[in-house]
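For this depiction, one protein chain was excluded, whereas all remaining protein chains were kept in their positions.
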Amino acid sequence: MAEYLLEMDNICKSYYGTKVLTDVKLALKPGEIHAIIGENGAGKSTLMNILFGMPVIHSTGGCEGEIFIDGQPVEIKSPLQAMDLGIGMVHQEFMLLPNYTVTENIKLNRETRKENLVSRLFGKNLETLDYKSMNADARKALDSLDIGIEEYTRVAGLPVGYMQFTEIAREIDKSNTRMMVFDEPTAVLTESEASNLLDAMRKIAERGIAILFITHRLDEVMEVADYITVLRDGRLVGTMRKEDATIYGLAELMVGRKVEKLFNRKSRVNFEDVAVRIKNLTVNMPGERVRGLTLDVYRGEIFGIGGLAGQGKIGVANGVMGLYPSQGSVVINNDDLTLNDPRESMKRGMAFLSEDRRGVGLLLDSSVELNIVITTMQNKGLFMKKLGPLTQIDGSKVREHSQKLIKDLDIRCTGPTQPVKRLSGGNQQKVCIARALTLKPDILFVSEPTRGIDIGAKQRVLETLLRLNEEMGMTIIITSSELAELRSICDRIAIVSGGKVAGILQPDASDVDFGLLMAGQIDRKGA
Amino acid sequence: MKDNPKLNRDPGHAVKKKVTSFLTNNMVTIMFVVLSLLAFQVSGMNSNLYITDIVSRISRNSFTVLALIIPVIAGMGLNFSIIVGAMAAQAVIIYVTHWGVPGFAGIMLCVALVTPLSILLGYLTGHLFNRVKGQEMITGLIFGYFAMGIYTFIFLQLVGGVLPMDNEVLVLSSGVGIRTTIDLYGGLRYGLDDLFRLPLPVMLIIAGLIAAGYQLFIFMRSDRLKAQRFNMIIGIAGSLLVVVLAIVLMNSNSLIRLISIPVATWLAIIALCFFLFFFTKTKLGQDMRSVGQDRHIAAVSGINVDRVRVIAIIMSTVLASWGHIIFLQNMGAWSTYGSHMQIGFYAIAAILIGGATVTRATIGQALLGVFLFHTLFIVAPAAGRELFGDAQIGEYFRVFVAFGVIGVTLAMHAWKTKLQSNQGIRAIKDE
Amino acid sequence: MQNIFKDFVRNFGIPRLIILGFFLLLCVMAVFLGLDFAELMSSSLVRIGMNGILVLAILPSIVCGTGPNFGLSLGILCGLLGGLIAMELTLNGFTNFFAAIAFSIPLSVLVGYGYGLLLNKVKGSEMMFAIFVGWSVVSVMKIGWLVLPFNSPEMAWPIGRGVRVTIALLNREVSQLLNNLWAFNVGGVIIPTGLLLFFVICCFILWLFMRSKTGMAMYAAGDNPRFARAAGINVDRQRIIGTIVSTFIGAVGILVYAQSFGFYQLYDGPMMMPFIAIAAILIGGASIRKASITNVIVGTFLFFGILVVAMPVANAFAADIASMAEITRQIIQNGIILYALMQAGKGDAA
Partner (left out) sequence: MIKKSLLILLVFAMVLSLFGCGDPGAAPDEPPAEEVTWKVGIMTGTVTQNEEEFRMATQMQERYGAEHILITTYPDKFMDEQETTITNMLEMASDPLVKAIVMVQAVPGAVAAVDKVRAIRPDIMIILGQPQEDPDIIAQKGDLVLMIDDLGRGEQIAEHAKALGAETFVHYSFPRHMSIEVLAERRRLIKEKAEELGILFIDEDAPDPTGDAGVPGTQQFIMEDVPRKIAQYGPNTVVFGTNCAMQEPLIRQTFEHGGLFAVQCCPSPYHALPAALGIEVPEDKKGDVPWMLEQISVKCAEAGMTGRVATWPVPVNMMFIEASVEYAVAWINGETNGMVDKAKLQEIMEGIAGGGVTLTEWPGTDNFFLYLSDHYIF
């Protein structure tokens, strides 16, 4: 019997040429709680996907490195195989069927059955489900977590925490589970639910089941973990025993000082003149809910909004631009903005580069030039000519304008008529920028401008934004998961946590400050 | 807040909510009951005829409608391709009639032959549906037309020529192609129905006694809560009331007492109900329910989603083909190139009216739907005639209702989903 | 050279090549069997012209995102109503024809608007819904034809109340109006100039419309509703506009169809017409999400060309298997729709 239940050695993984994991190591003993922490995009989820044999890994060319279970090298090709090996996963998105009872969910596809007359004739698939024994099993699993949910209640309508426990109970009920992965389990829970969960994790560990605990809440880590591994940019930056770690140390490790100020720019911000004043904004964007956020952005500023995924940073721009139902007050250039109306937002001189480039940002099958002009055409009636009673698209003007922007922004394409779906991610992003510019906005909202773009193109996109700010005096509000990127070009950075601003920092503030704000530490202590 | 989701703020509010949700959940059925009652009132129809007709229509159509349930459970919507099963049944009946096997033996032979054929067809349909996930209904509809072309081709062009068939009654005098009408008289007609018939009151007495006996048995055996006991006493009393009413009926001189029930057919329908009930409790049934709720989660849990879906369509096709045999043996004479045409539409219209949706269908809804839909079909022509003073307008009105109801139901379903998701958003805002 | 060929095949699509091949084969057989080829071509041209606009009517509904308009019967009924009003007023010739179109405008706008509202309520299942709405409205209109106050003796039943099933356009000088306009003869092939011209003009106007501000907005709304919303476009409104345009073109389409045919067909006439038009546009290479004017023209040509040529060829080929053409058409037509659905499904099946 090997000492370690699981060892992962020198794991490397790249998506489309971008390296997301480099030489990551991990070792796990039975009954141990091992926390993995890191920013978004640090590679935590990819690592778990590899461990769980998710199809997304194999469809993108597999990974390098070795995995040992009980000292035996294994190759995990599918989630099913992972389950056979005794790896259980508590997903971030619940794998629960809402119309089933707790029991039915716990026993999903592992139902206990008994023979009957029909099944003897027509095969095992027609065996009757043995609800009695299933309920008993479910009860046992739930009891081992000390949870009082009744096993015969339907999952739909249960509080989120109970759903989580149902998922955990399912893994426990599997007789062969030896190791469980908790992927940010507390992200959706209330405080009391979270503490119940941590208790449950301890109980599970006491039974000899090893736990991989992925999170970004440092206090939780300190509370339950035996070992802590920190990832940053796909690299392992530290592994330590809990006794050797401090919250501050972890925060610093997690964020790291990676990028110096990229560009030298002279700040021309006028701190008297508020361009955007957001008060008590609530945005109902699923997964990125904003809950009463207040914020001032000054004219000529490049303002960054950072924070962890799911905390609501993405919701801010989407709410102001009217794409998701929102409430509250937004004042643009000292005038109230009517919310929930994208047209109005654009009329007031704002433009938006969506984080969902392919879903919201582009008409994929259409040409580059159409993508560039269509928003302006619809909102300002430009690029049209009159033809009797009918308006007509002014082909030559469109061509002229798009060719100019293609040159200015260095969009690599075969010509203005090429469909944008054939362009690379970076060039698609530039098409989006070109469209935003065509609107001639005063205020530009940019969400995740560099997501899914290779390094070189990243640089060019950021440069372009900077140039717009300097040359045209545009106020730019960037939302990004990459803190380094924000720190490299922003004047000020707000960190959003729990749908509210946790704090506003200068780009050169210390890593610890950023780390703590992002981990929700300050917010929790009531700061 | 979250820890106690069942907290009620205000009892009046709760009642109102309950009523609203009952209305939204059952709006199609309610609309239909109202419509039927009005139509019945207007038509001034003779109740004896109505009951005779509804009884025979229920026994003719229920089986096919029940065949729709399984694909709904598997999340594939309403299976418009049951028409393929109907065509398989017709093909087999043509041959059995040709061979001249009459009565119940003939029916059994049909069932034996049609089963493998419809398994094959269901298998093909299922695979087709797996390639168009999310578009099963429209695909099924078009696939029906497509299959109709092939059916016509076989029986109009091949039979008698490429596929030899020497039968003056069935084949056209030119020697190629099946005639337009096939008369099962002296053959399969009433093959199942006439196996065993009982007058309606006797049937009711038996059913009532069985129900009462069953309830009494449960009542004696278990120690339930008071409320449940009360319910059961009501149930027993109700069953006995049925018996009493039936006896009264038997001794009245109403013509209804003479209506005879094809017991064998009804037993087949009841057996199917029990099978479906049993089926949902089996492993395969559970897999279907899982797949129906969420394909992705089912797949991650290791269920072979595509296979389960194919099985669902196979079962539906087989049941539909049996159902169509029951239908045709009762009709007696049927049109070779037309009888299958409306099977899909009418079965689907019926189950929708019973309150089923594209995502949820139960046995009760199917049976209630058959009852309501055919009620309207019986009374609508007469109602239209009385209302507009013109027989043909009654006919047009009936067709309008048939198609309109499916359209309205689909719209209401979509609307309801929207309403519910809106409520969801509101709930989030409240929080 | 090979690349050019490959590109052509890819752009044109293999199913269309097969159909084109089938069509050419039929033509060769027609010549071989000694059929009057020129006459067949003339018939094909007429058929293309008379059905083309109905096929064109499917385009806006696909573009605006509501999918092929299975409820085109609504537009057809609007056109027929407009036509009957023009008849009732005893208008003649072009006055009648254009008056019919004019009368059908308010009708189709009204109907299209209501229908569009409904379609917005059933997003995701528009096609199913449309089929049944179409059919039930055809049934309602059957009652309508009997009770609407049309009194013109040339439309009345010879015996009782209501409007005839078939109404001749001959007396109103509408019959063959466009067909005969500037028609000329090239080597035995009669070119129905007016008819084809009208079709081309309709295509052109729709093309212009698609390039207008509204047209672009409609396109964006259909192509990517989320994008459209972000671009300040009211998606629901664009879908309604698309439905109205489709309904209206359907109304014009039936009038053109009727003038070529020489009769208005009421009652069951409009029931299955949408299916034929949809099959044609899909054969032309459209999908249920994407369509262009090229698809309309190619589809109309292939689909109706085959219909016209196949029947006489099959009749001449062998009397015994004559109805093969009819059955083949049924199989091909629905097979192509199935194929298109499967293509559309591929993207979602992940």
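Per-chain residue numbering starts at 1, and chain names A, B and C are given in the order in which the chains are listed.
Note that in this section a residue touches a chain if its C-beta (ideal position, glycine included) is under 8 Å from a C-beta of that chain, and two chains touch if they have at least 3 such contacts.
Here the structure is a predicted model, which is why all the values come from computation and not from measurement.
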Shown chains touched by the chain that is not drawn here: B, C
Residue among B:R179, B:R360 or B:K416 that touches the chain left out of view: B:R179
Contacting the left-out chain in the complete assembly, out of B:M108, B:L245 or B:L387: B:L245
Candidates B:P102, B:G134, B:G161 or B:G235 - the one touching the absent chain: B:G235
Among C:L20, C:V109, C:V165 or C:I191, residue touching the chain not depicted: C:V165
Residues from chain B at the interface with the omitted partner, ascending: 44-53, 56-57, 60, 145, 148, 156, 172-174, 177-181, 183, 185, 200, 204, 207-208, 211, 214-215, 231, 235, 238-239, 241-242, 245-246, 248-249, 252-254, 256-257, 277, 331-339, 341-342, 363-364, 367-368, 371, 377-378, 381-382, 385, 391-392, 394-396, 398-399
Residue ranges of chain C at the interface with the undisplayed chain: 36, 39, 43, 46-47, 142, 146, 152-154, 156-160, 162, 164-171, 261-263, 265, 267-269, 271-273, 275-276, 307-308, 311-312, 314-315, 319, 322-323, 325-326, 329-330, 333-334
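Everything that follows uses one rule, which is that only the chains that are shown with their structure count from here on.
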Category of the chain touch graph - line, ring, star, complete, other: complete
Cα-centroid distance, chain A relative to chain B, in whole angstrom: 47
Separation of chain B from chain C, taking each centre as the mean of its C-alpha atoms, in whole Å: 36
Residues of chain C whose C-beta touches two or more other chains: none
Residues of chain B touching at least two other chains: none
Touch list for chain C against partner chain A, complex: 208-209, 211-214, 216-217, 219-220, 223-224, 226-227, 229-233, 290
Partner chain C, residues of chain A touching it in the complex: 321, 323, 342-343, 345-346, 352, 354, 356, 359-366, 370, 374-375, 377-379, 381, 384, 387, 390-393
Partner chain C, residues of chain B touching it in the complex: 128, 130-135, 137-139, 141-143, 145-146, 148-150, 152-153, 156-157, 161, 176, 358, 388, 390, 392-393, 396-397, 399-404, 406-407, 410-411, 414-415, 418
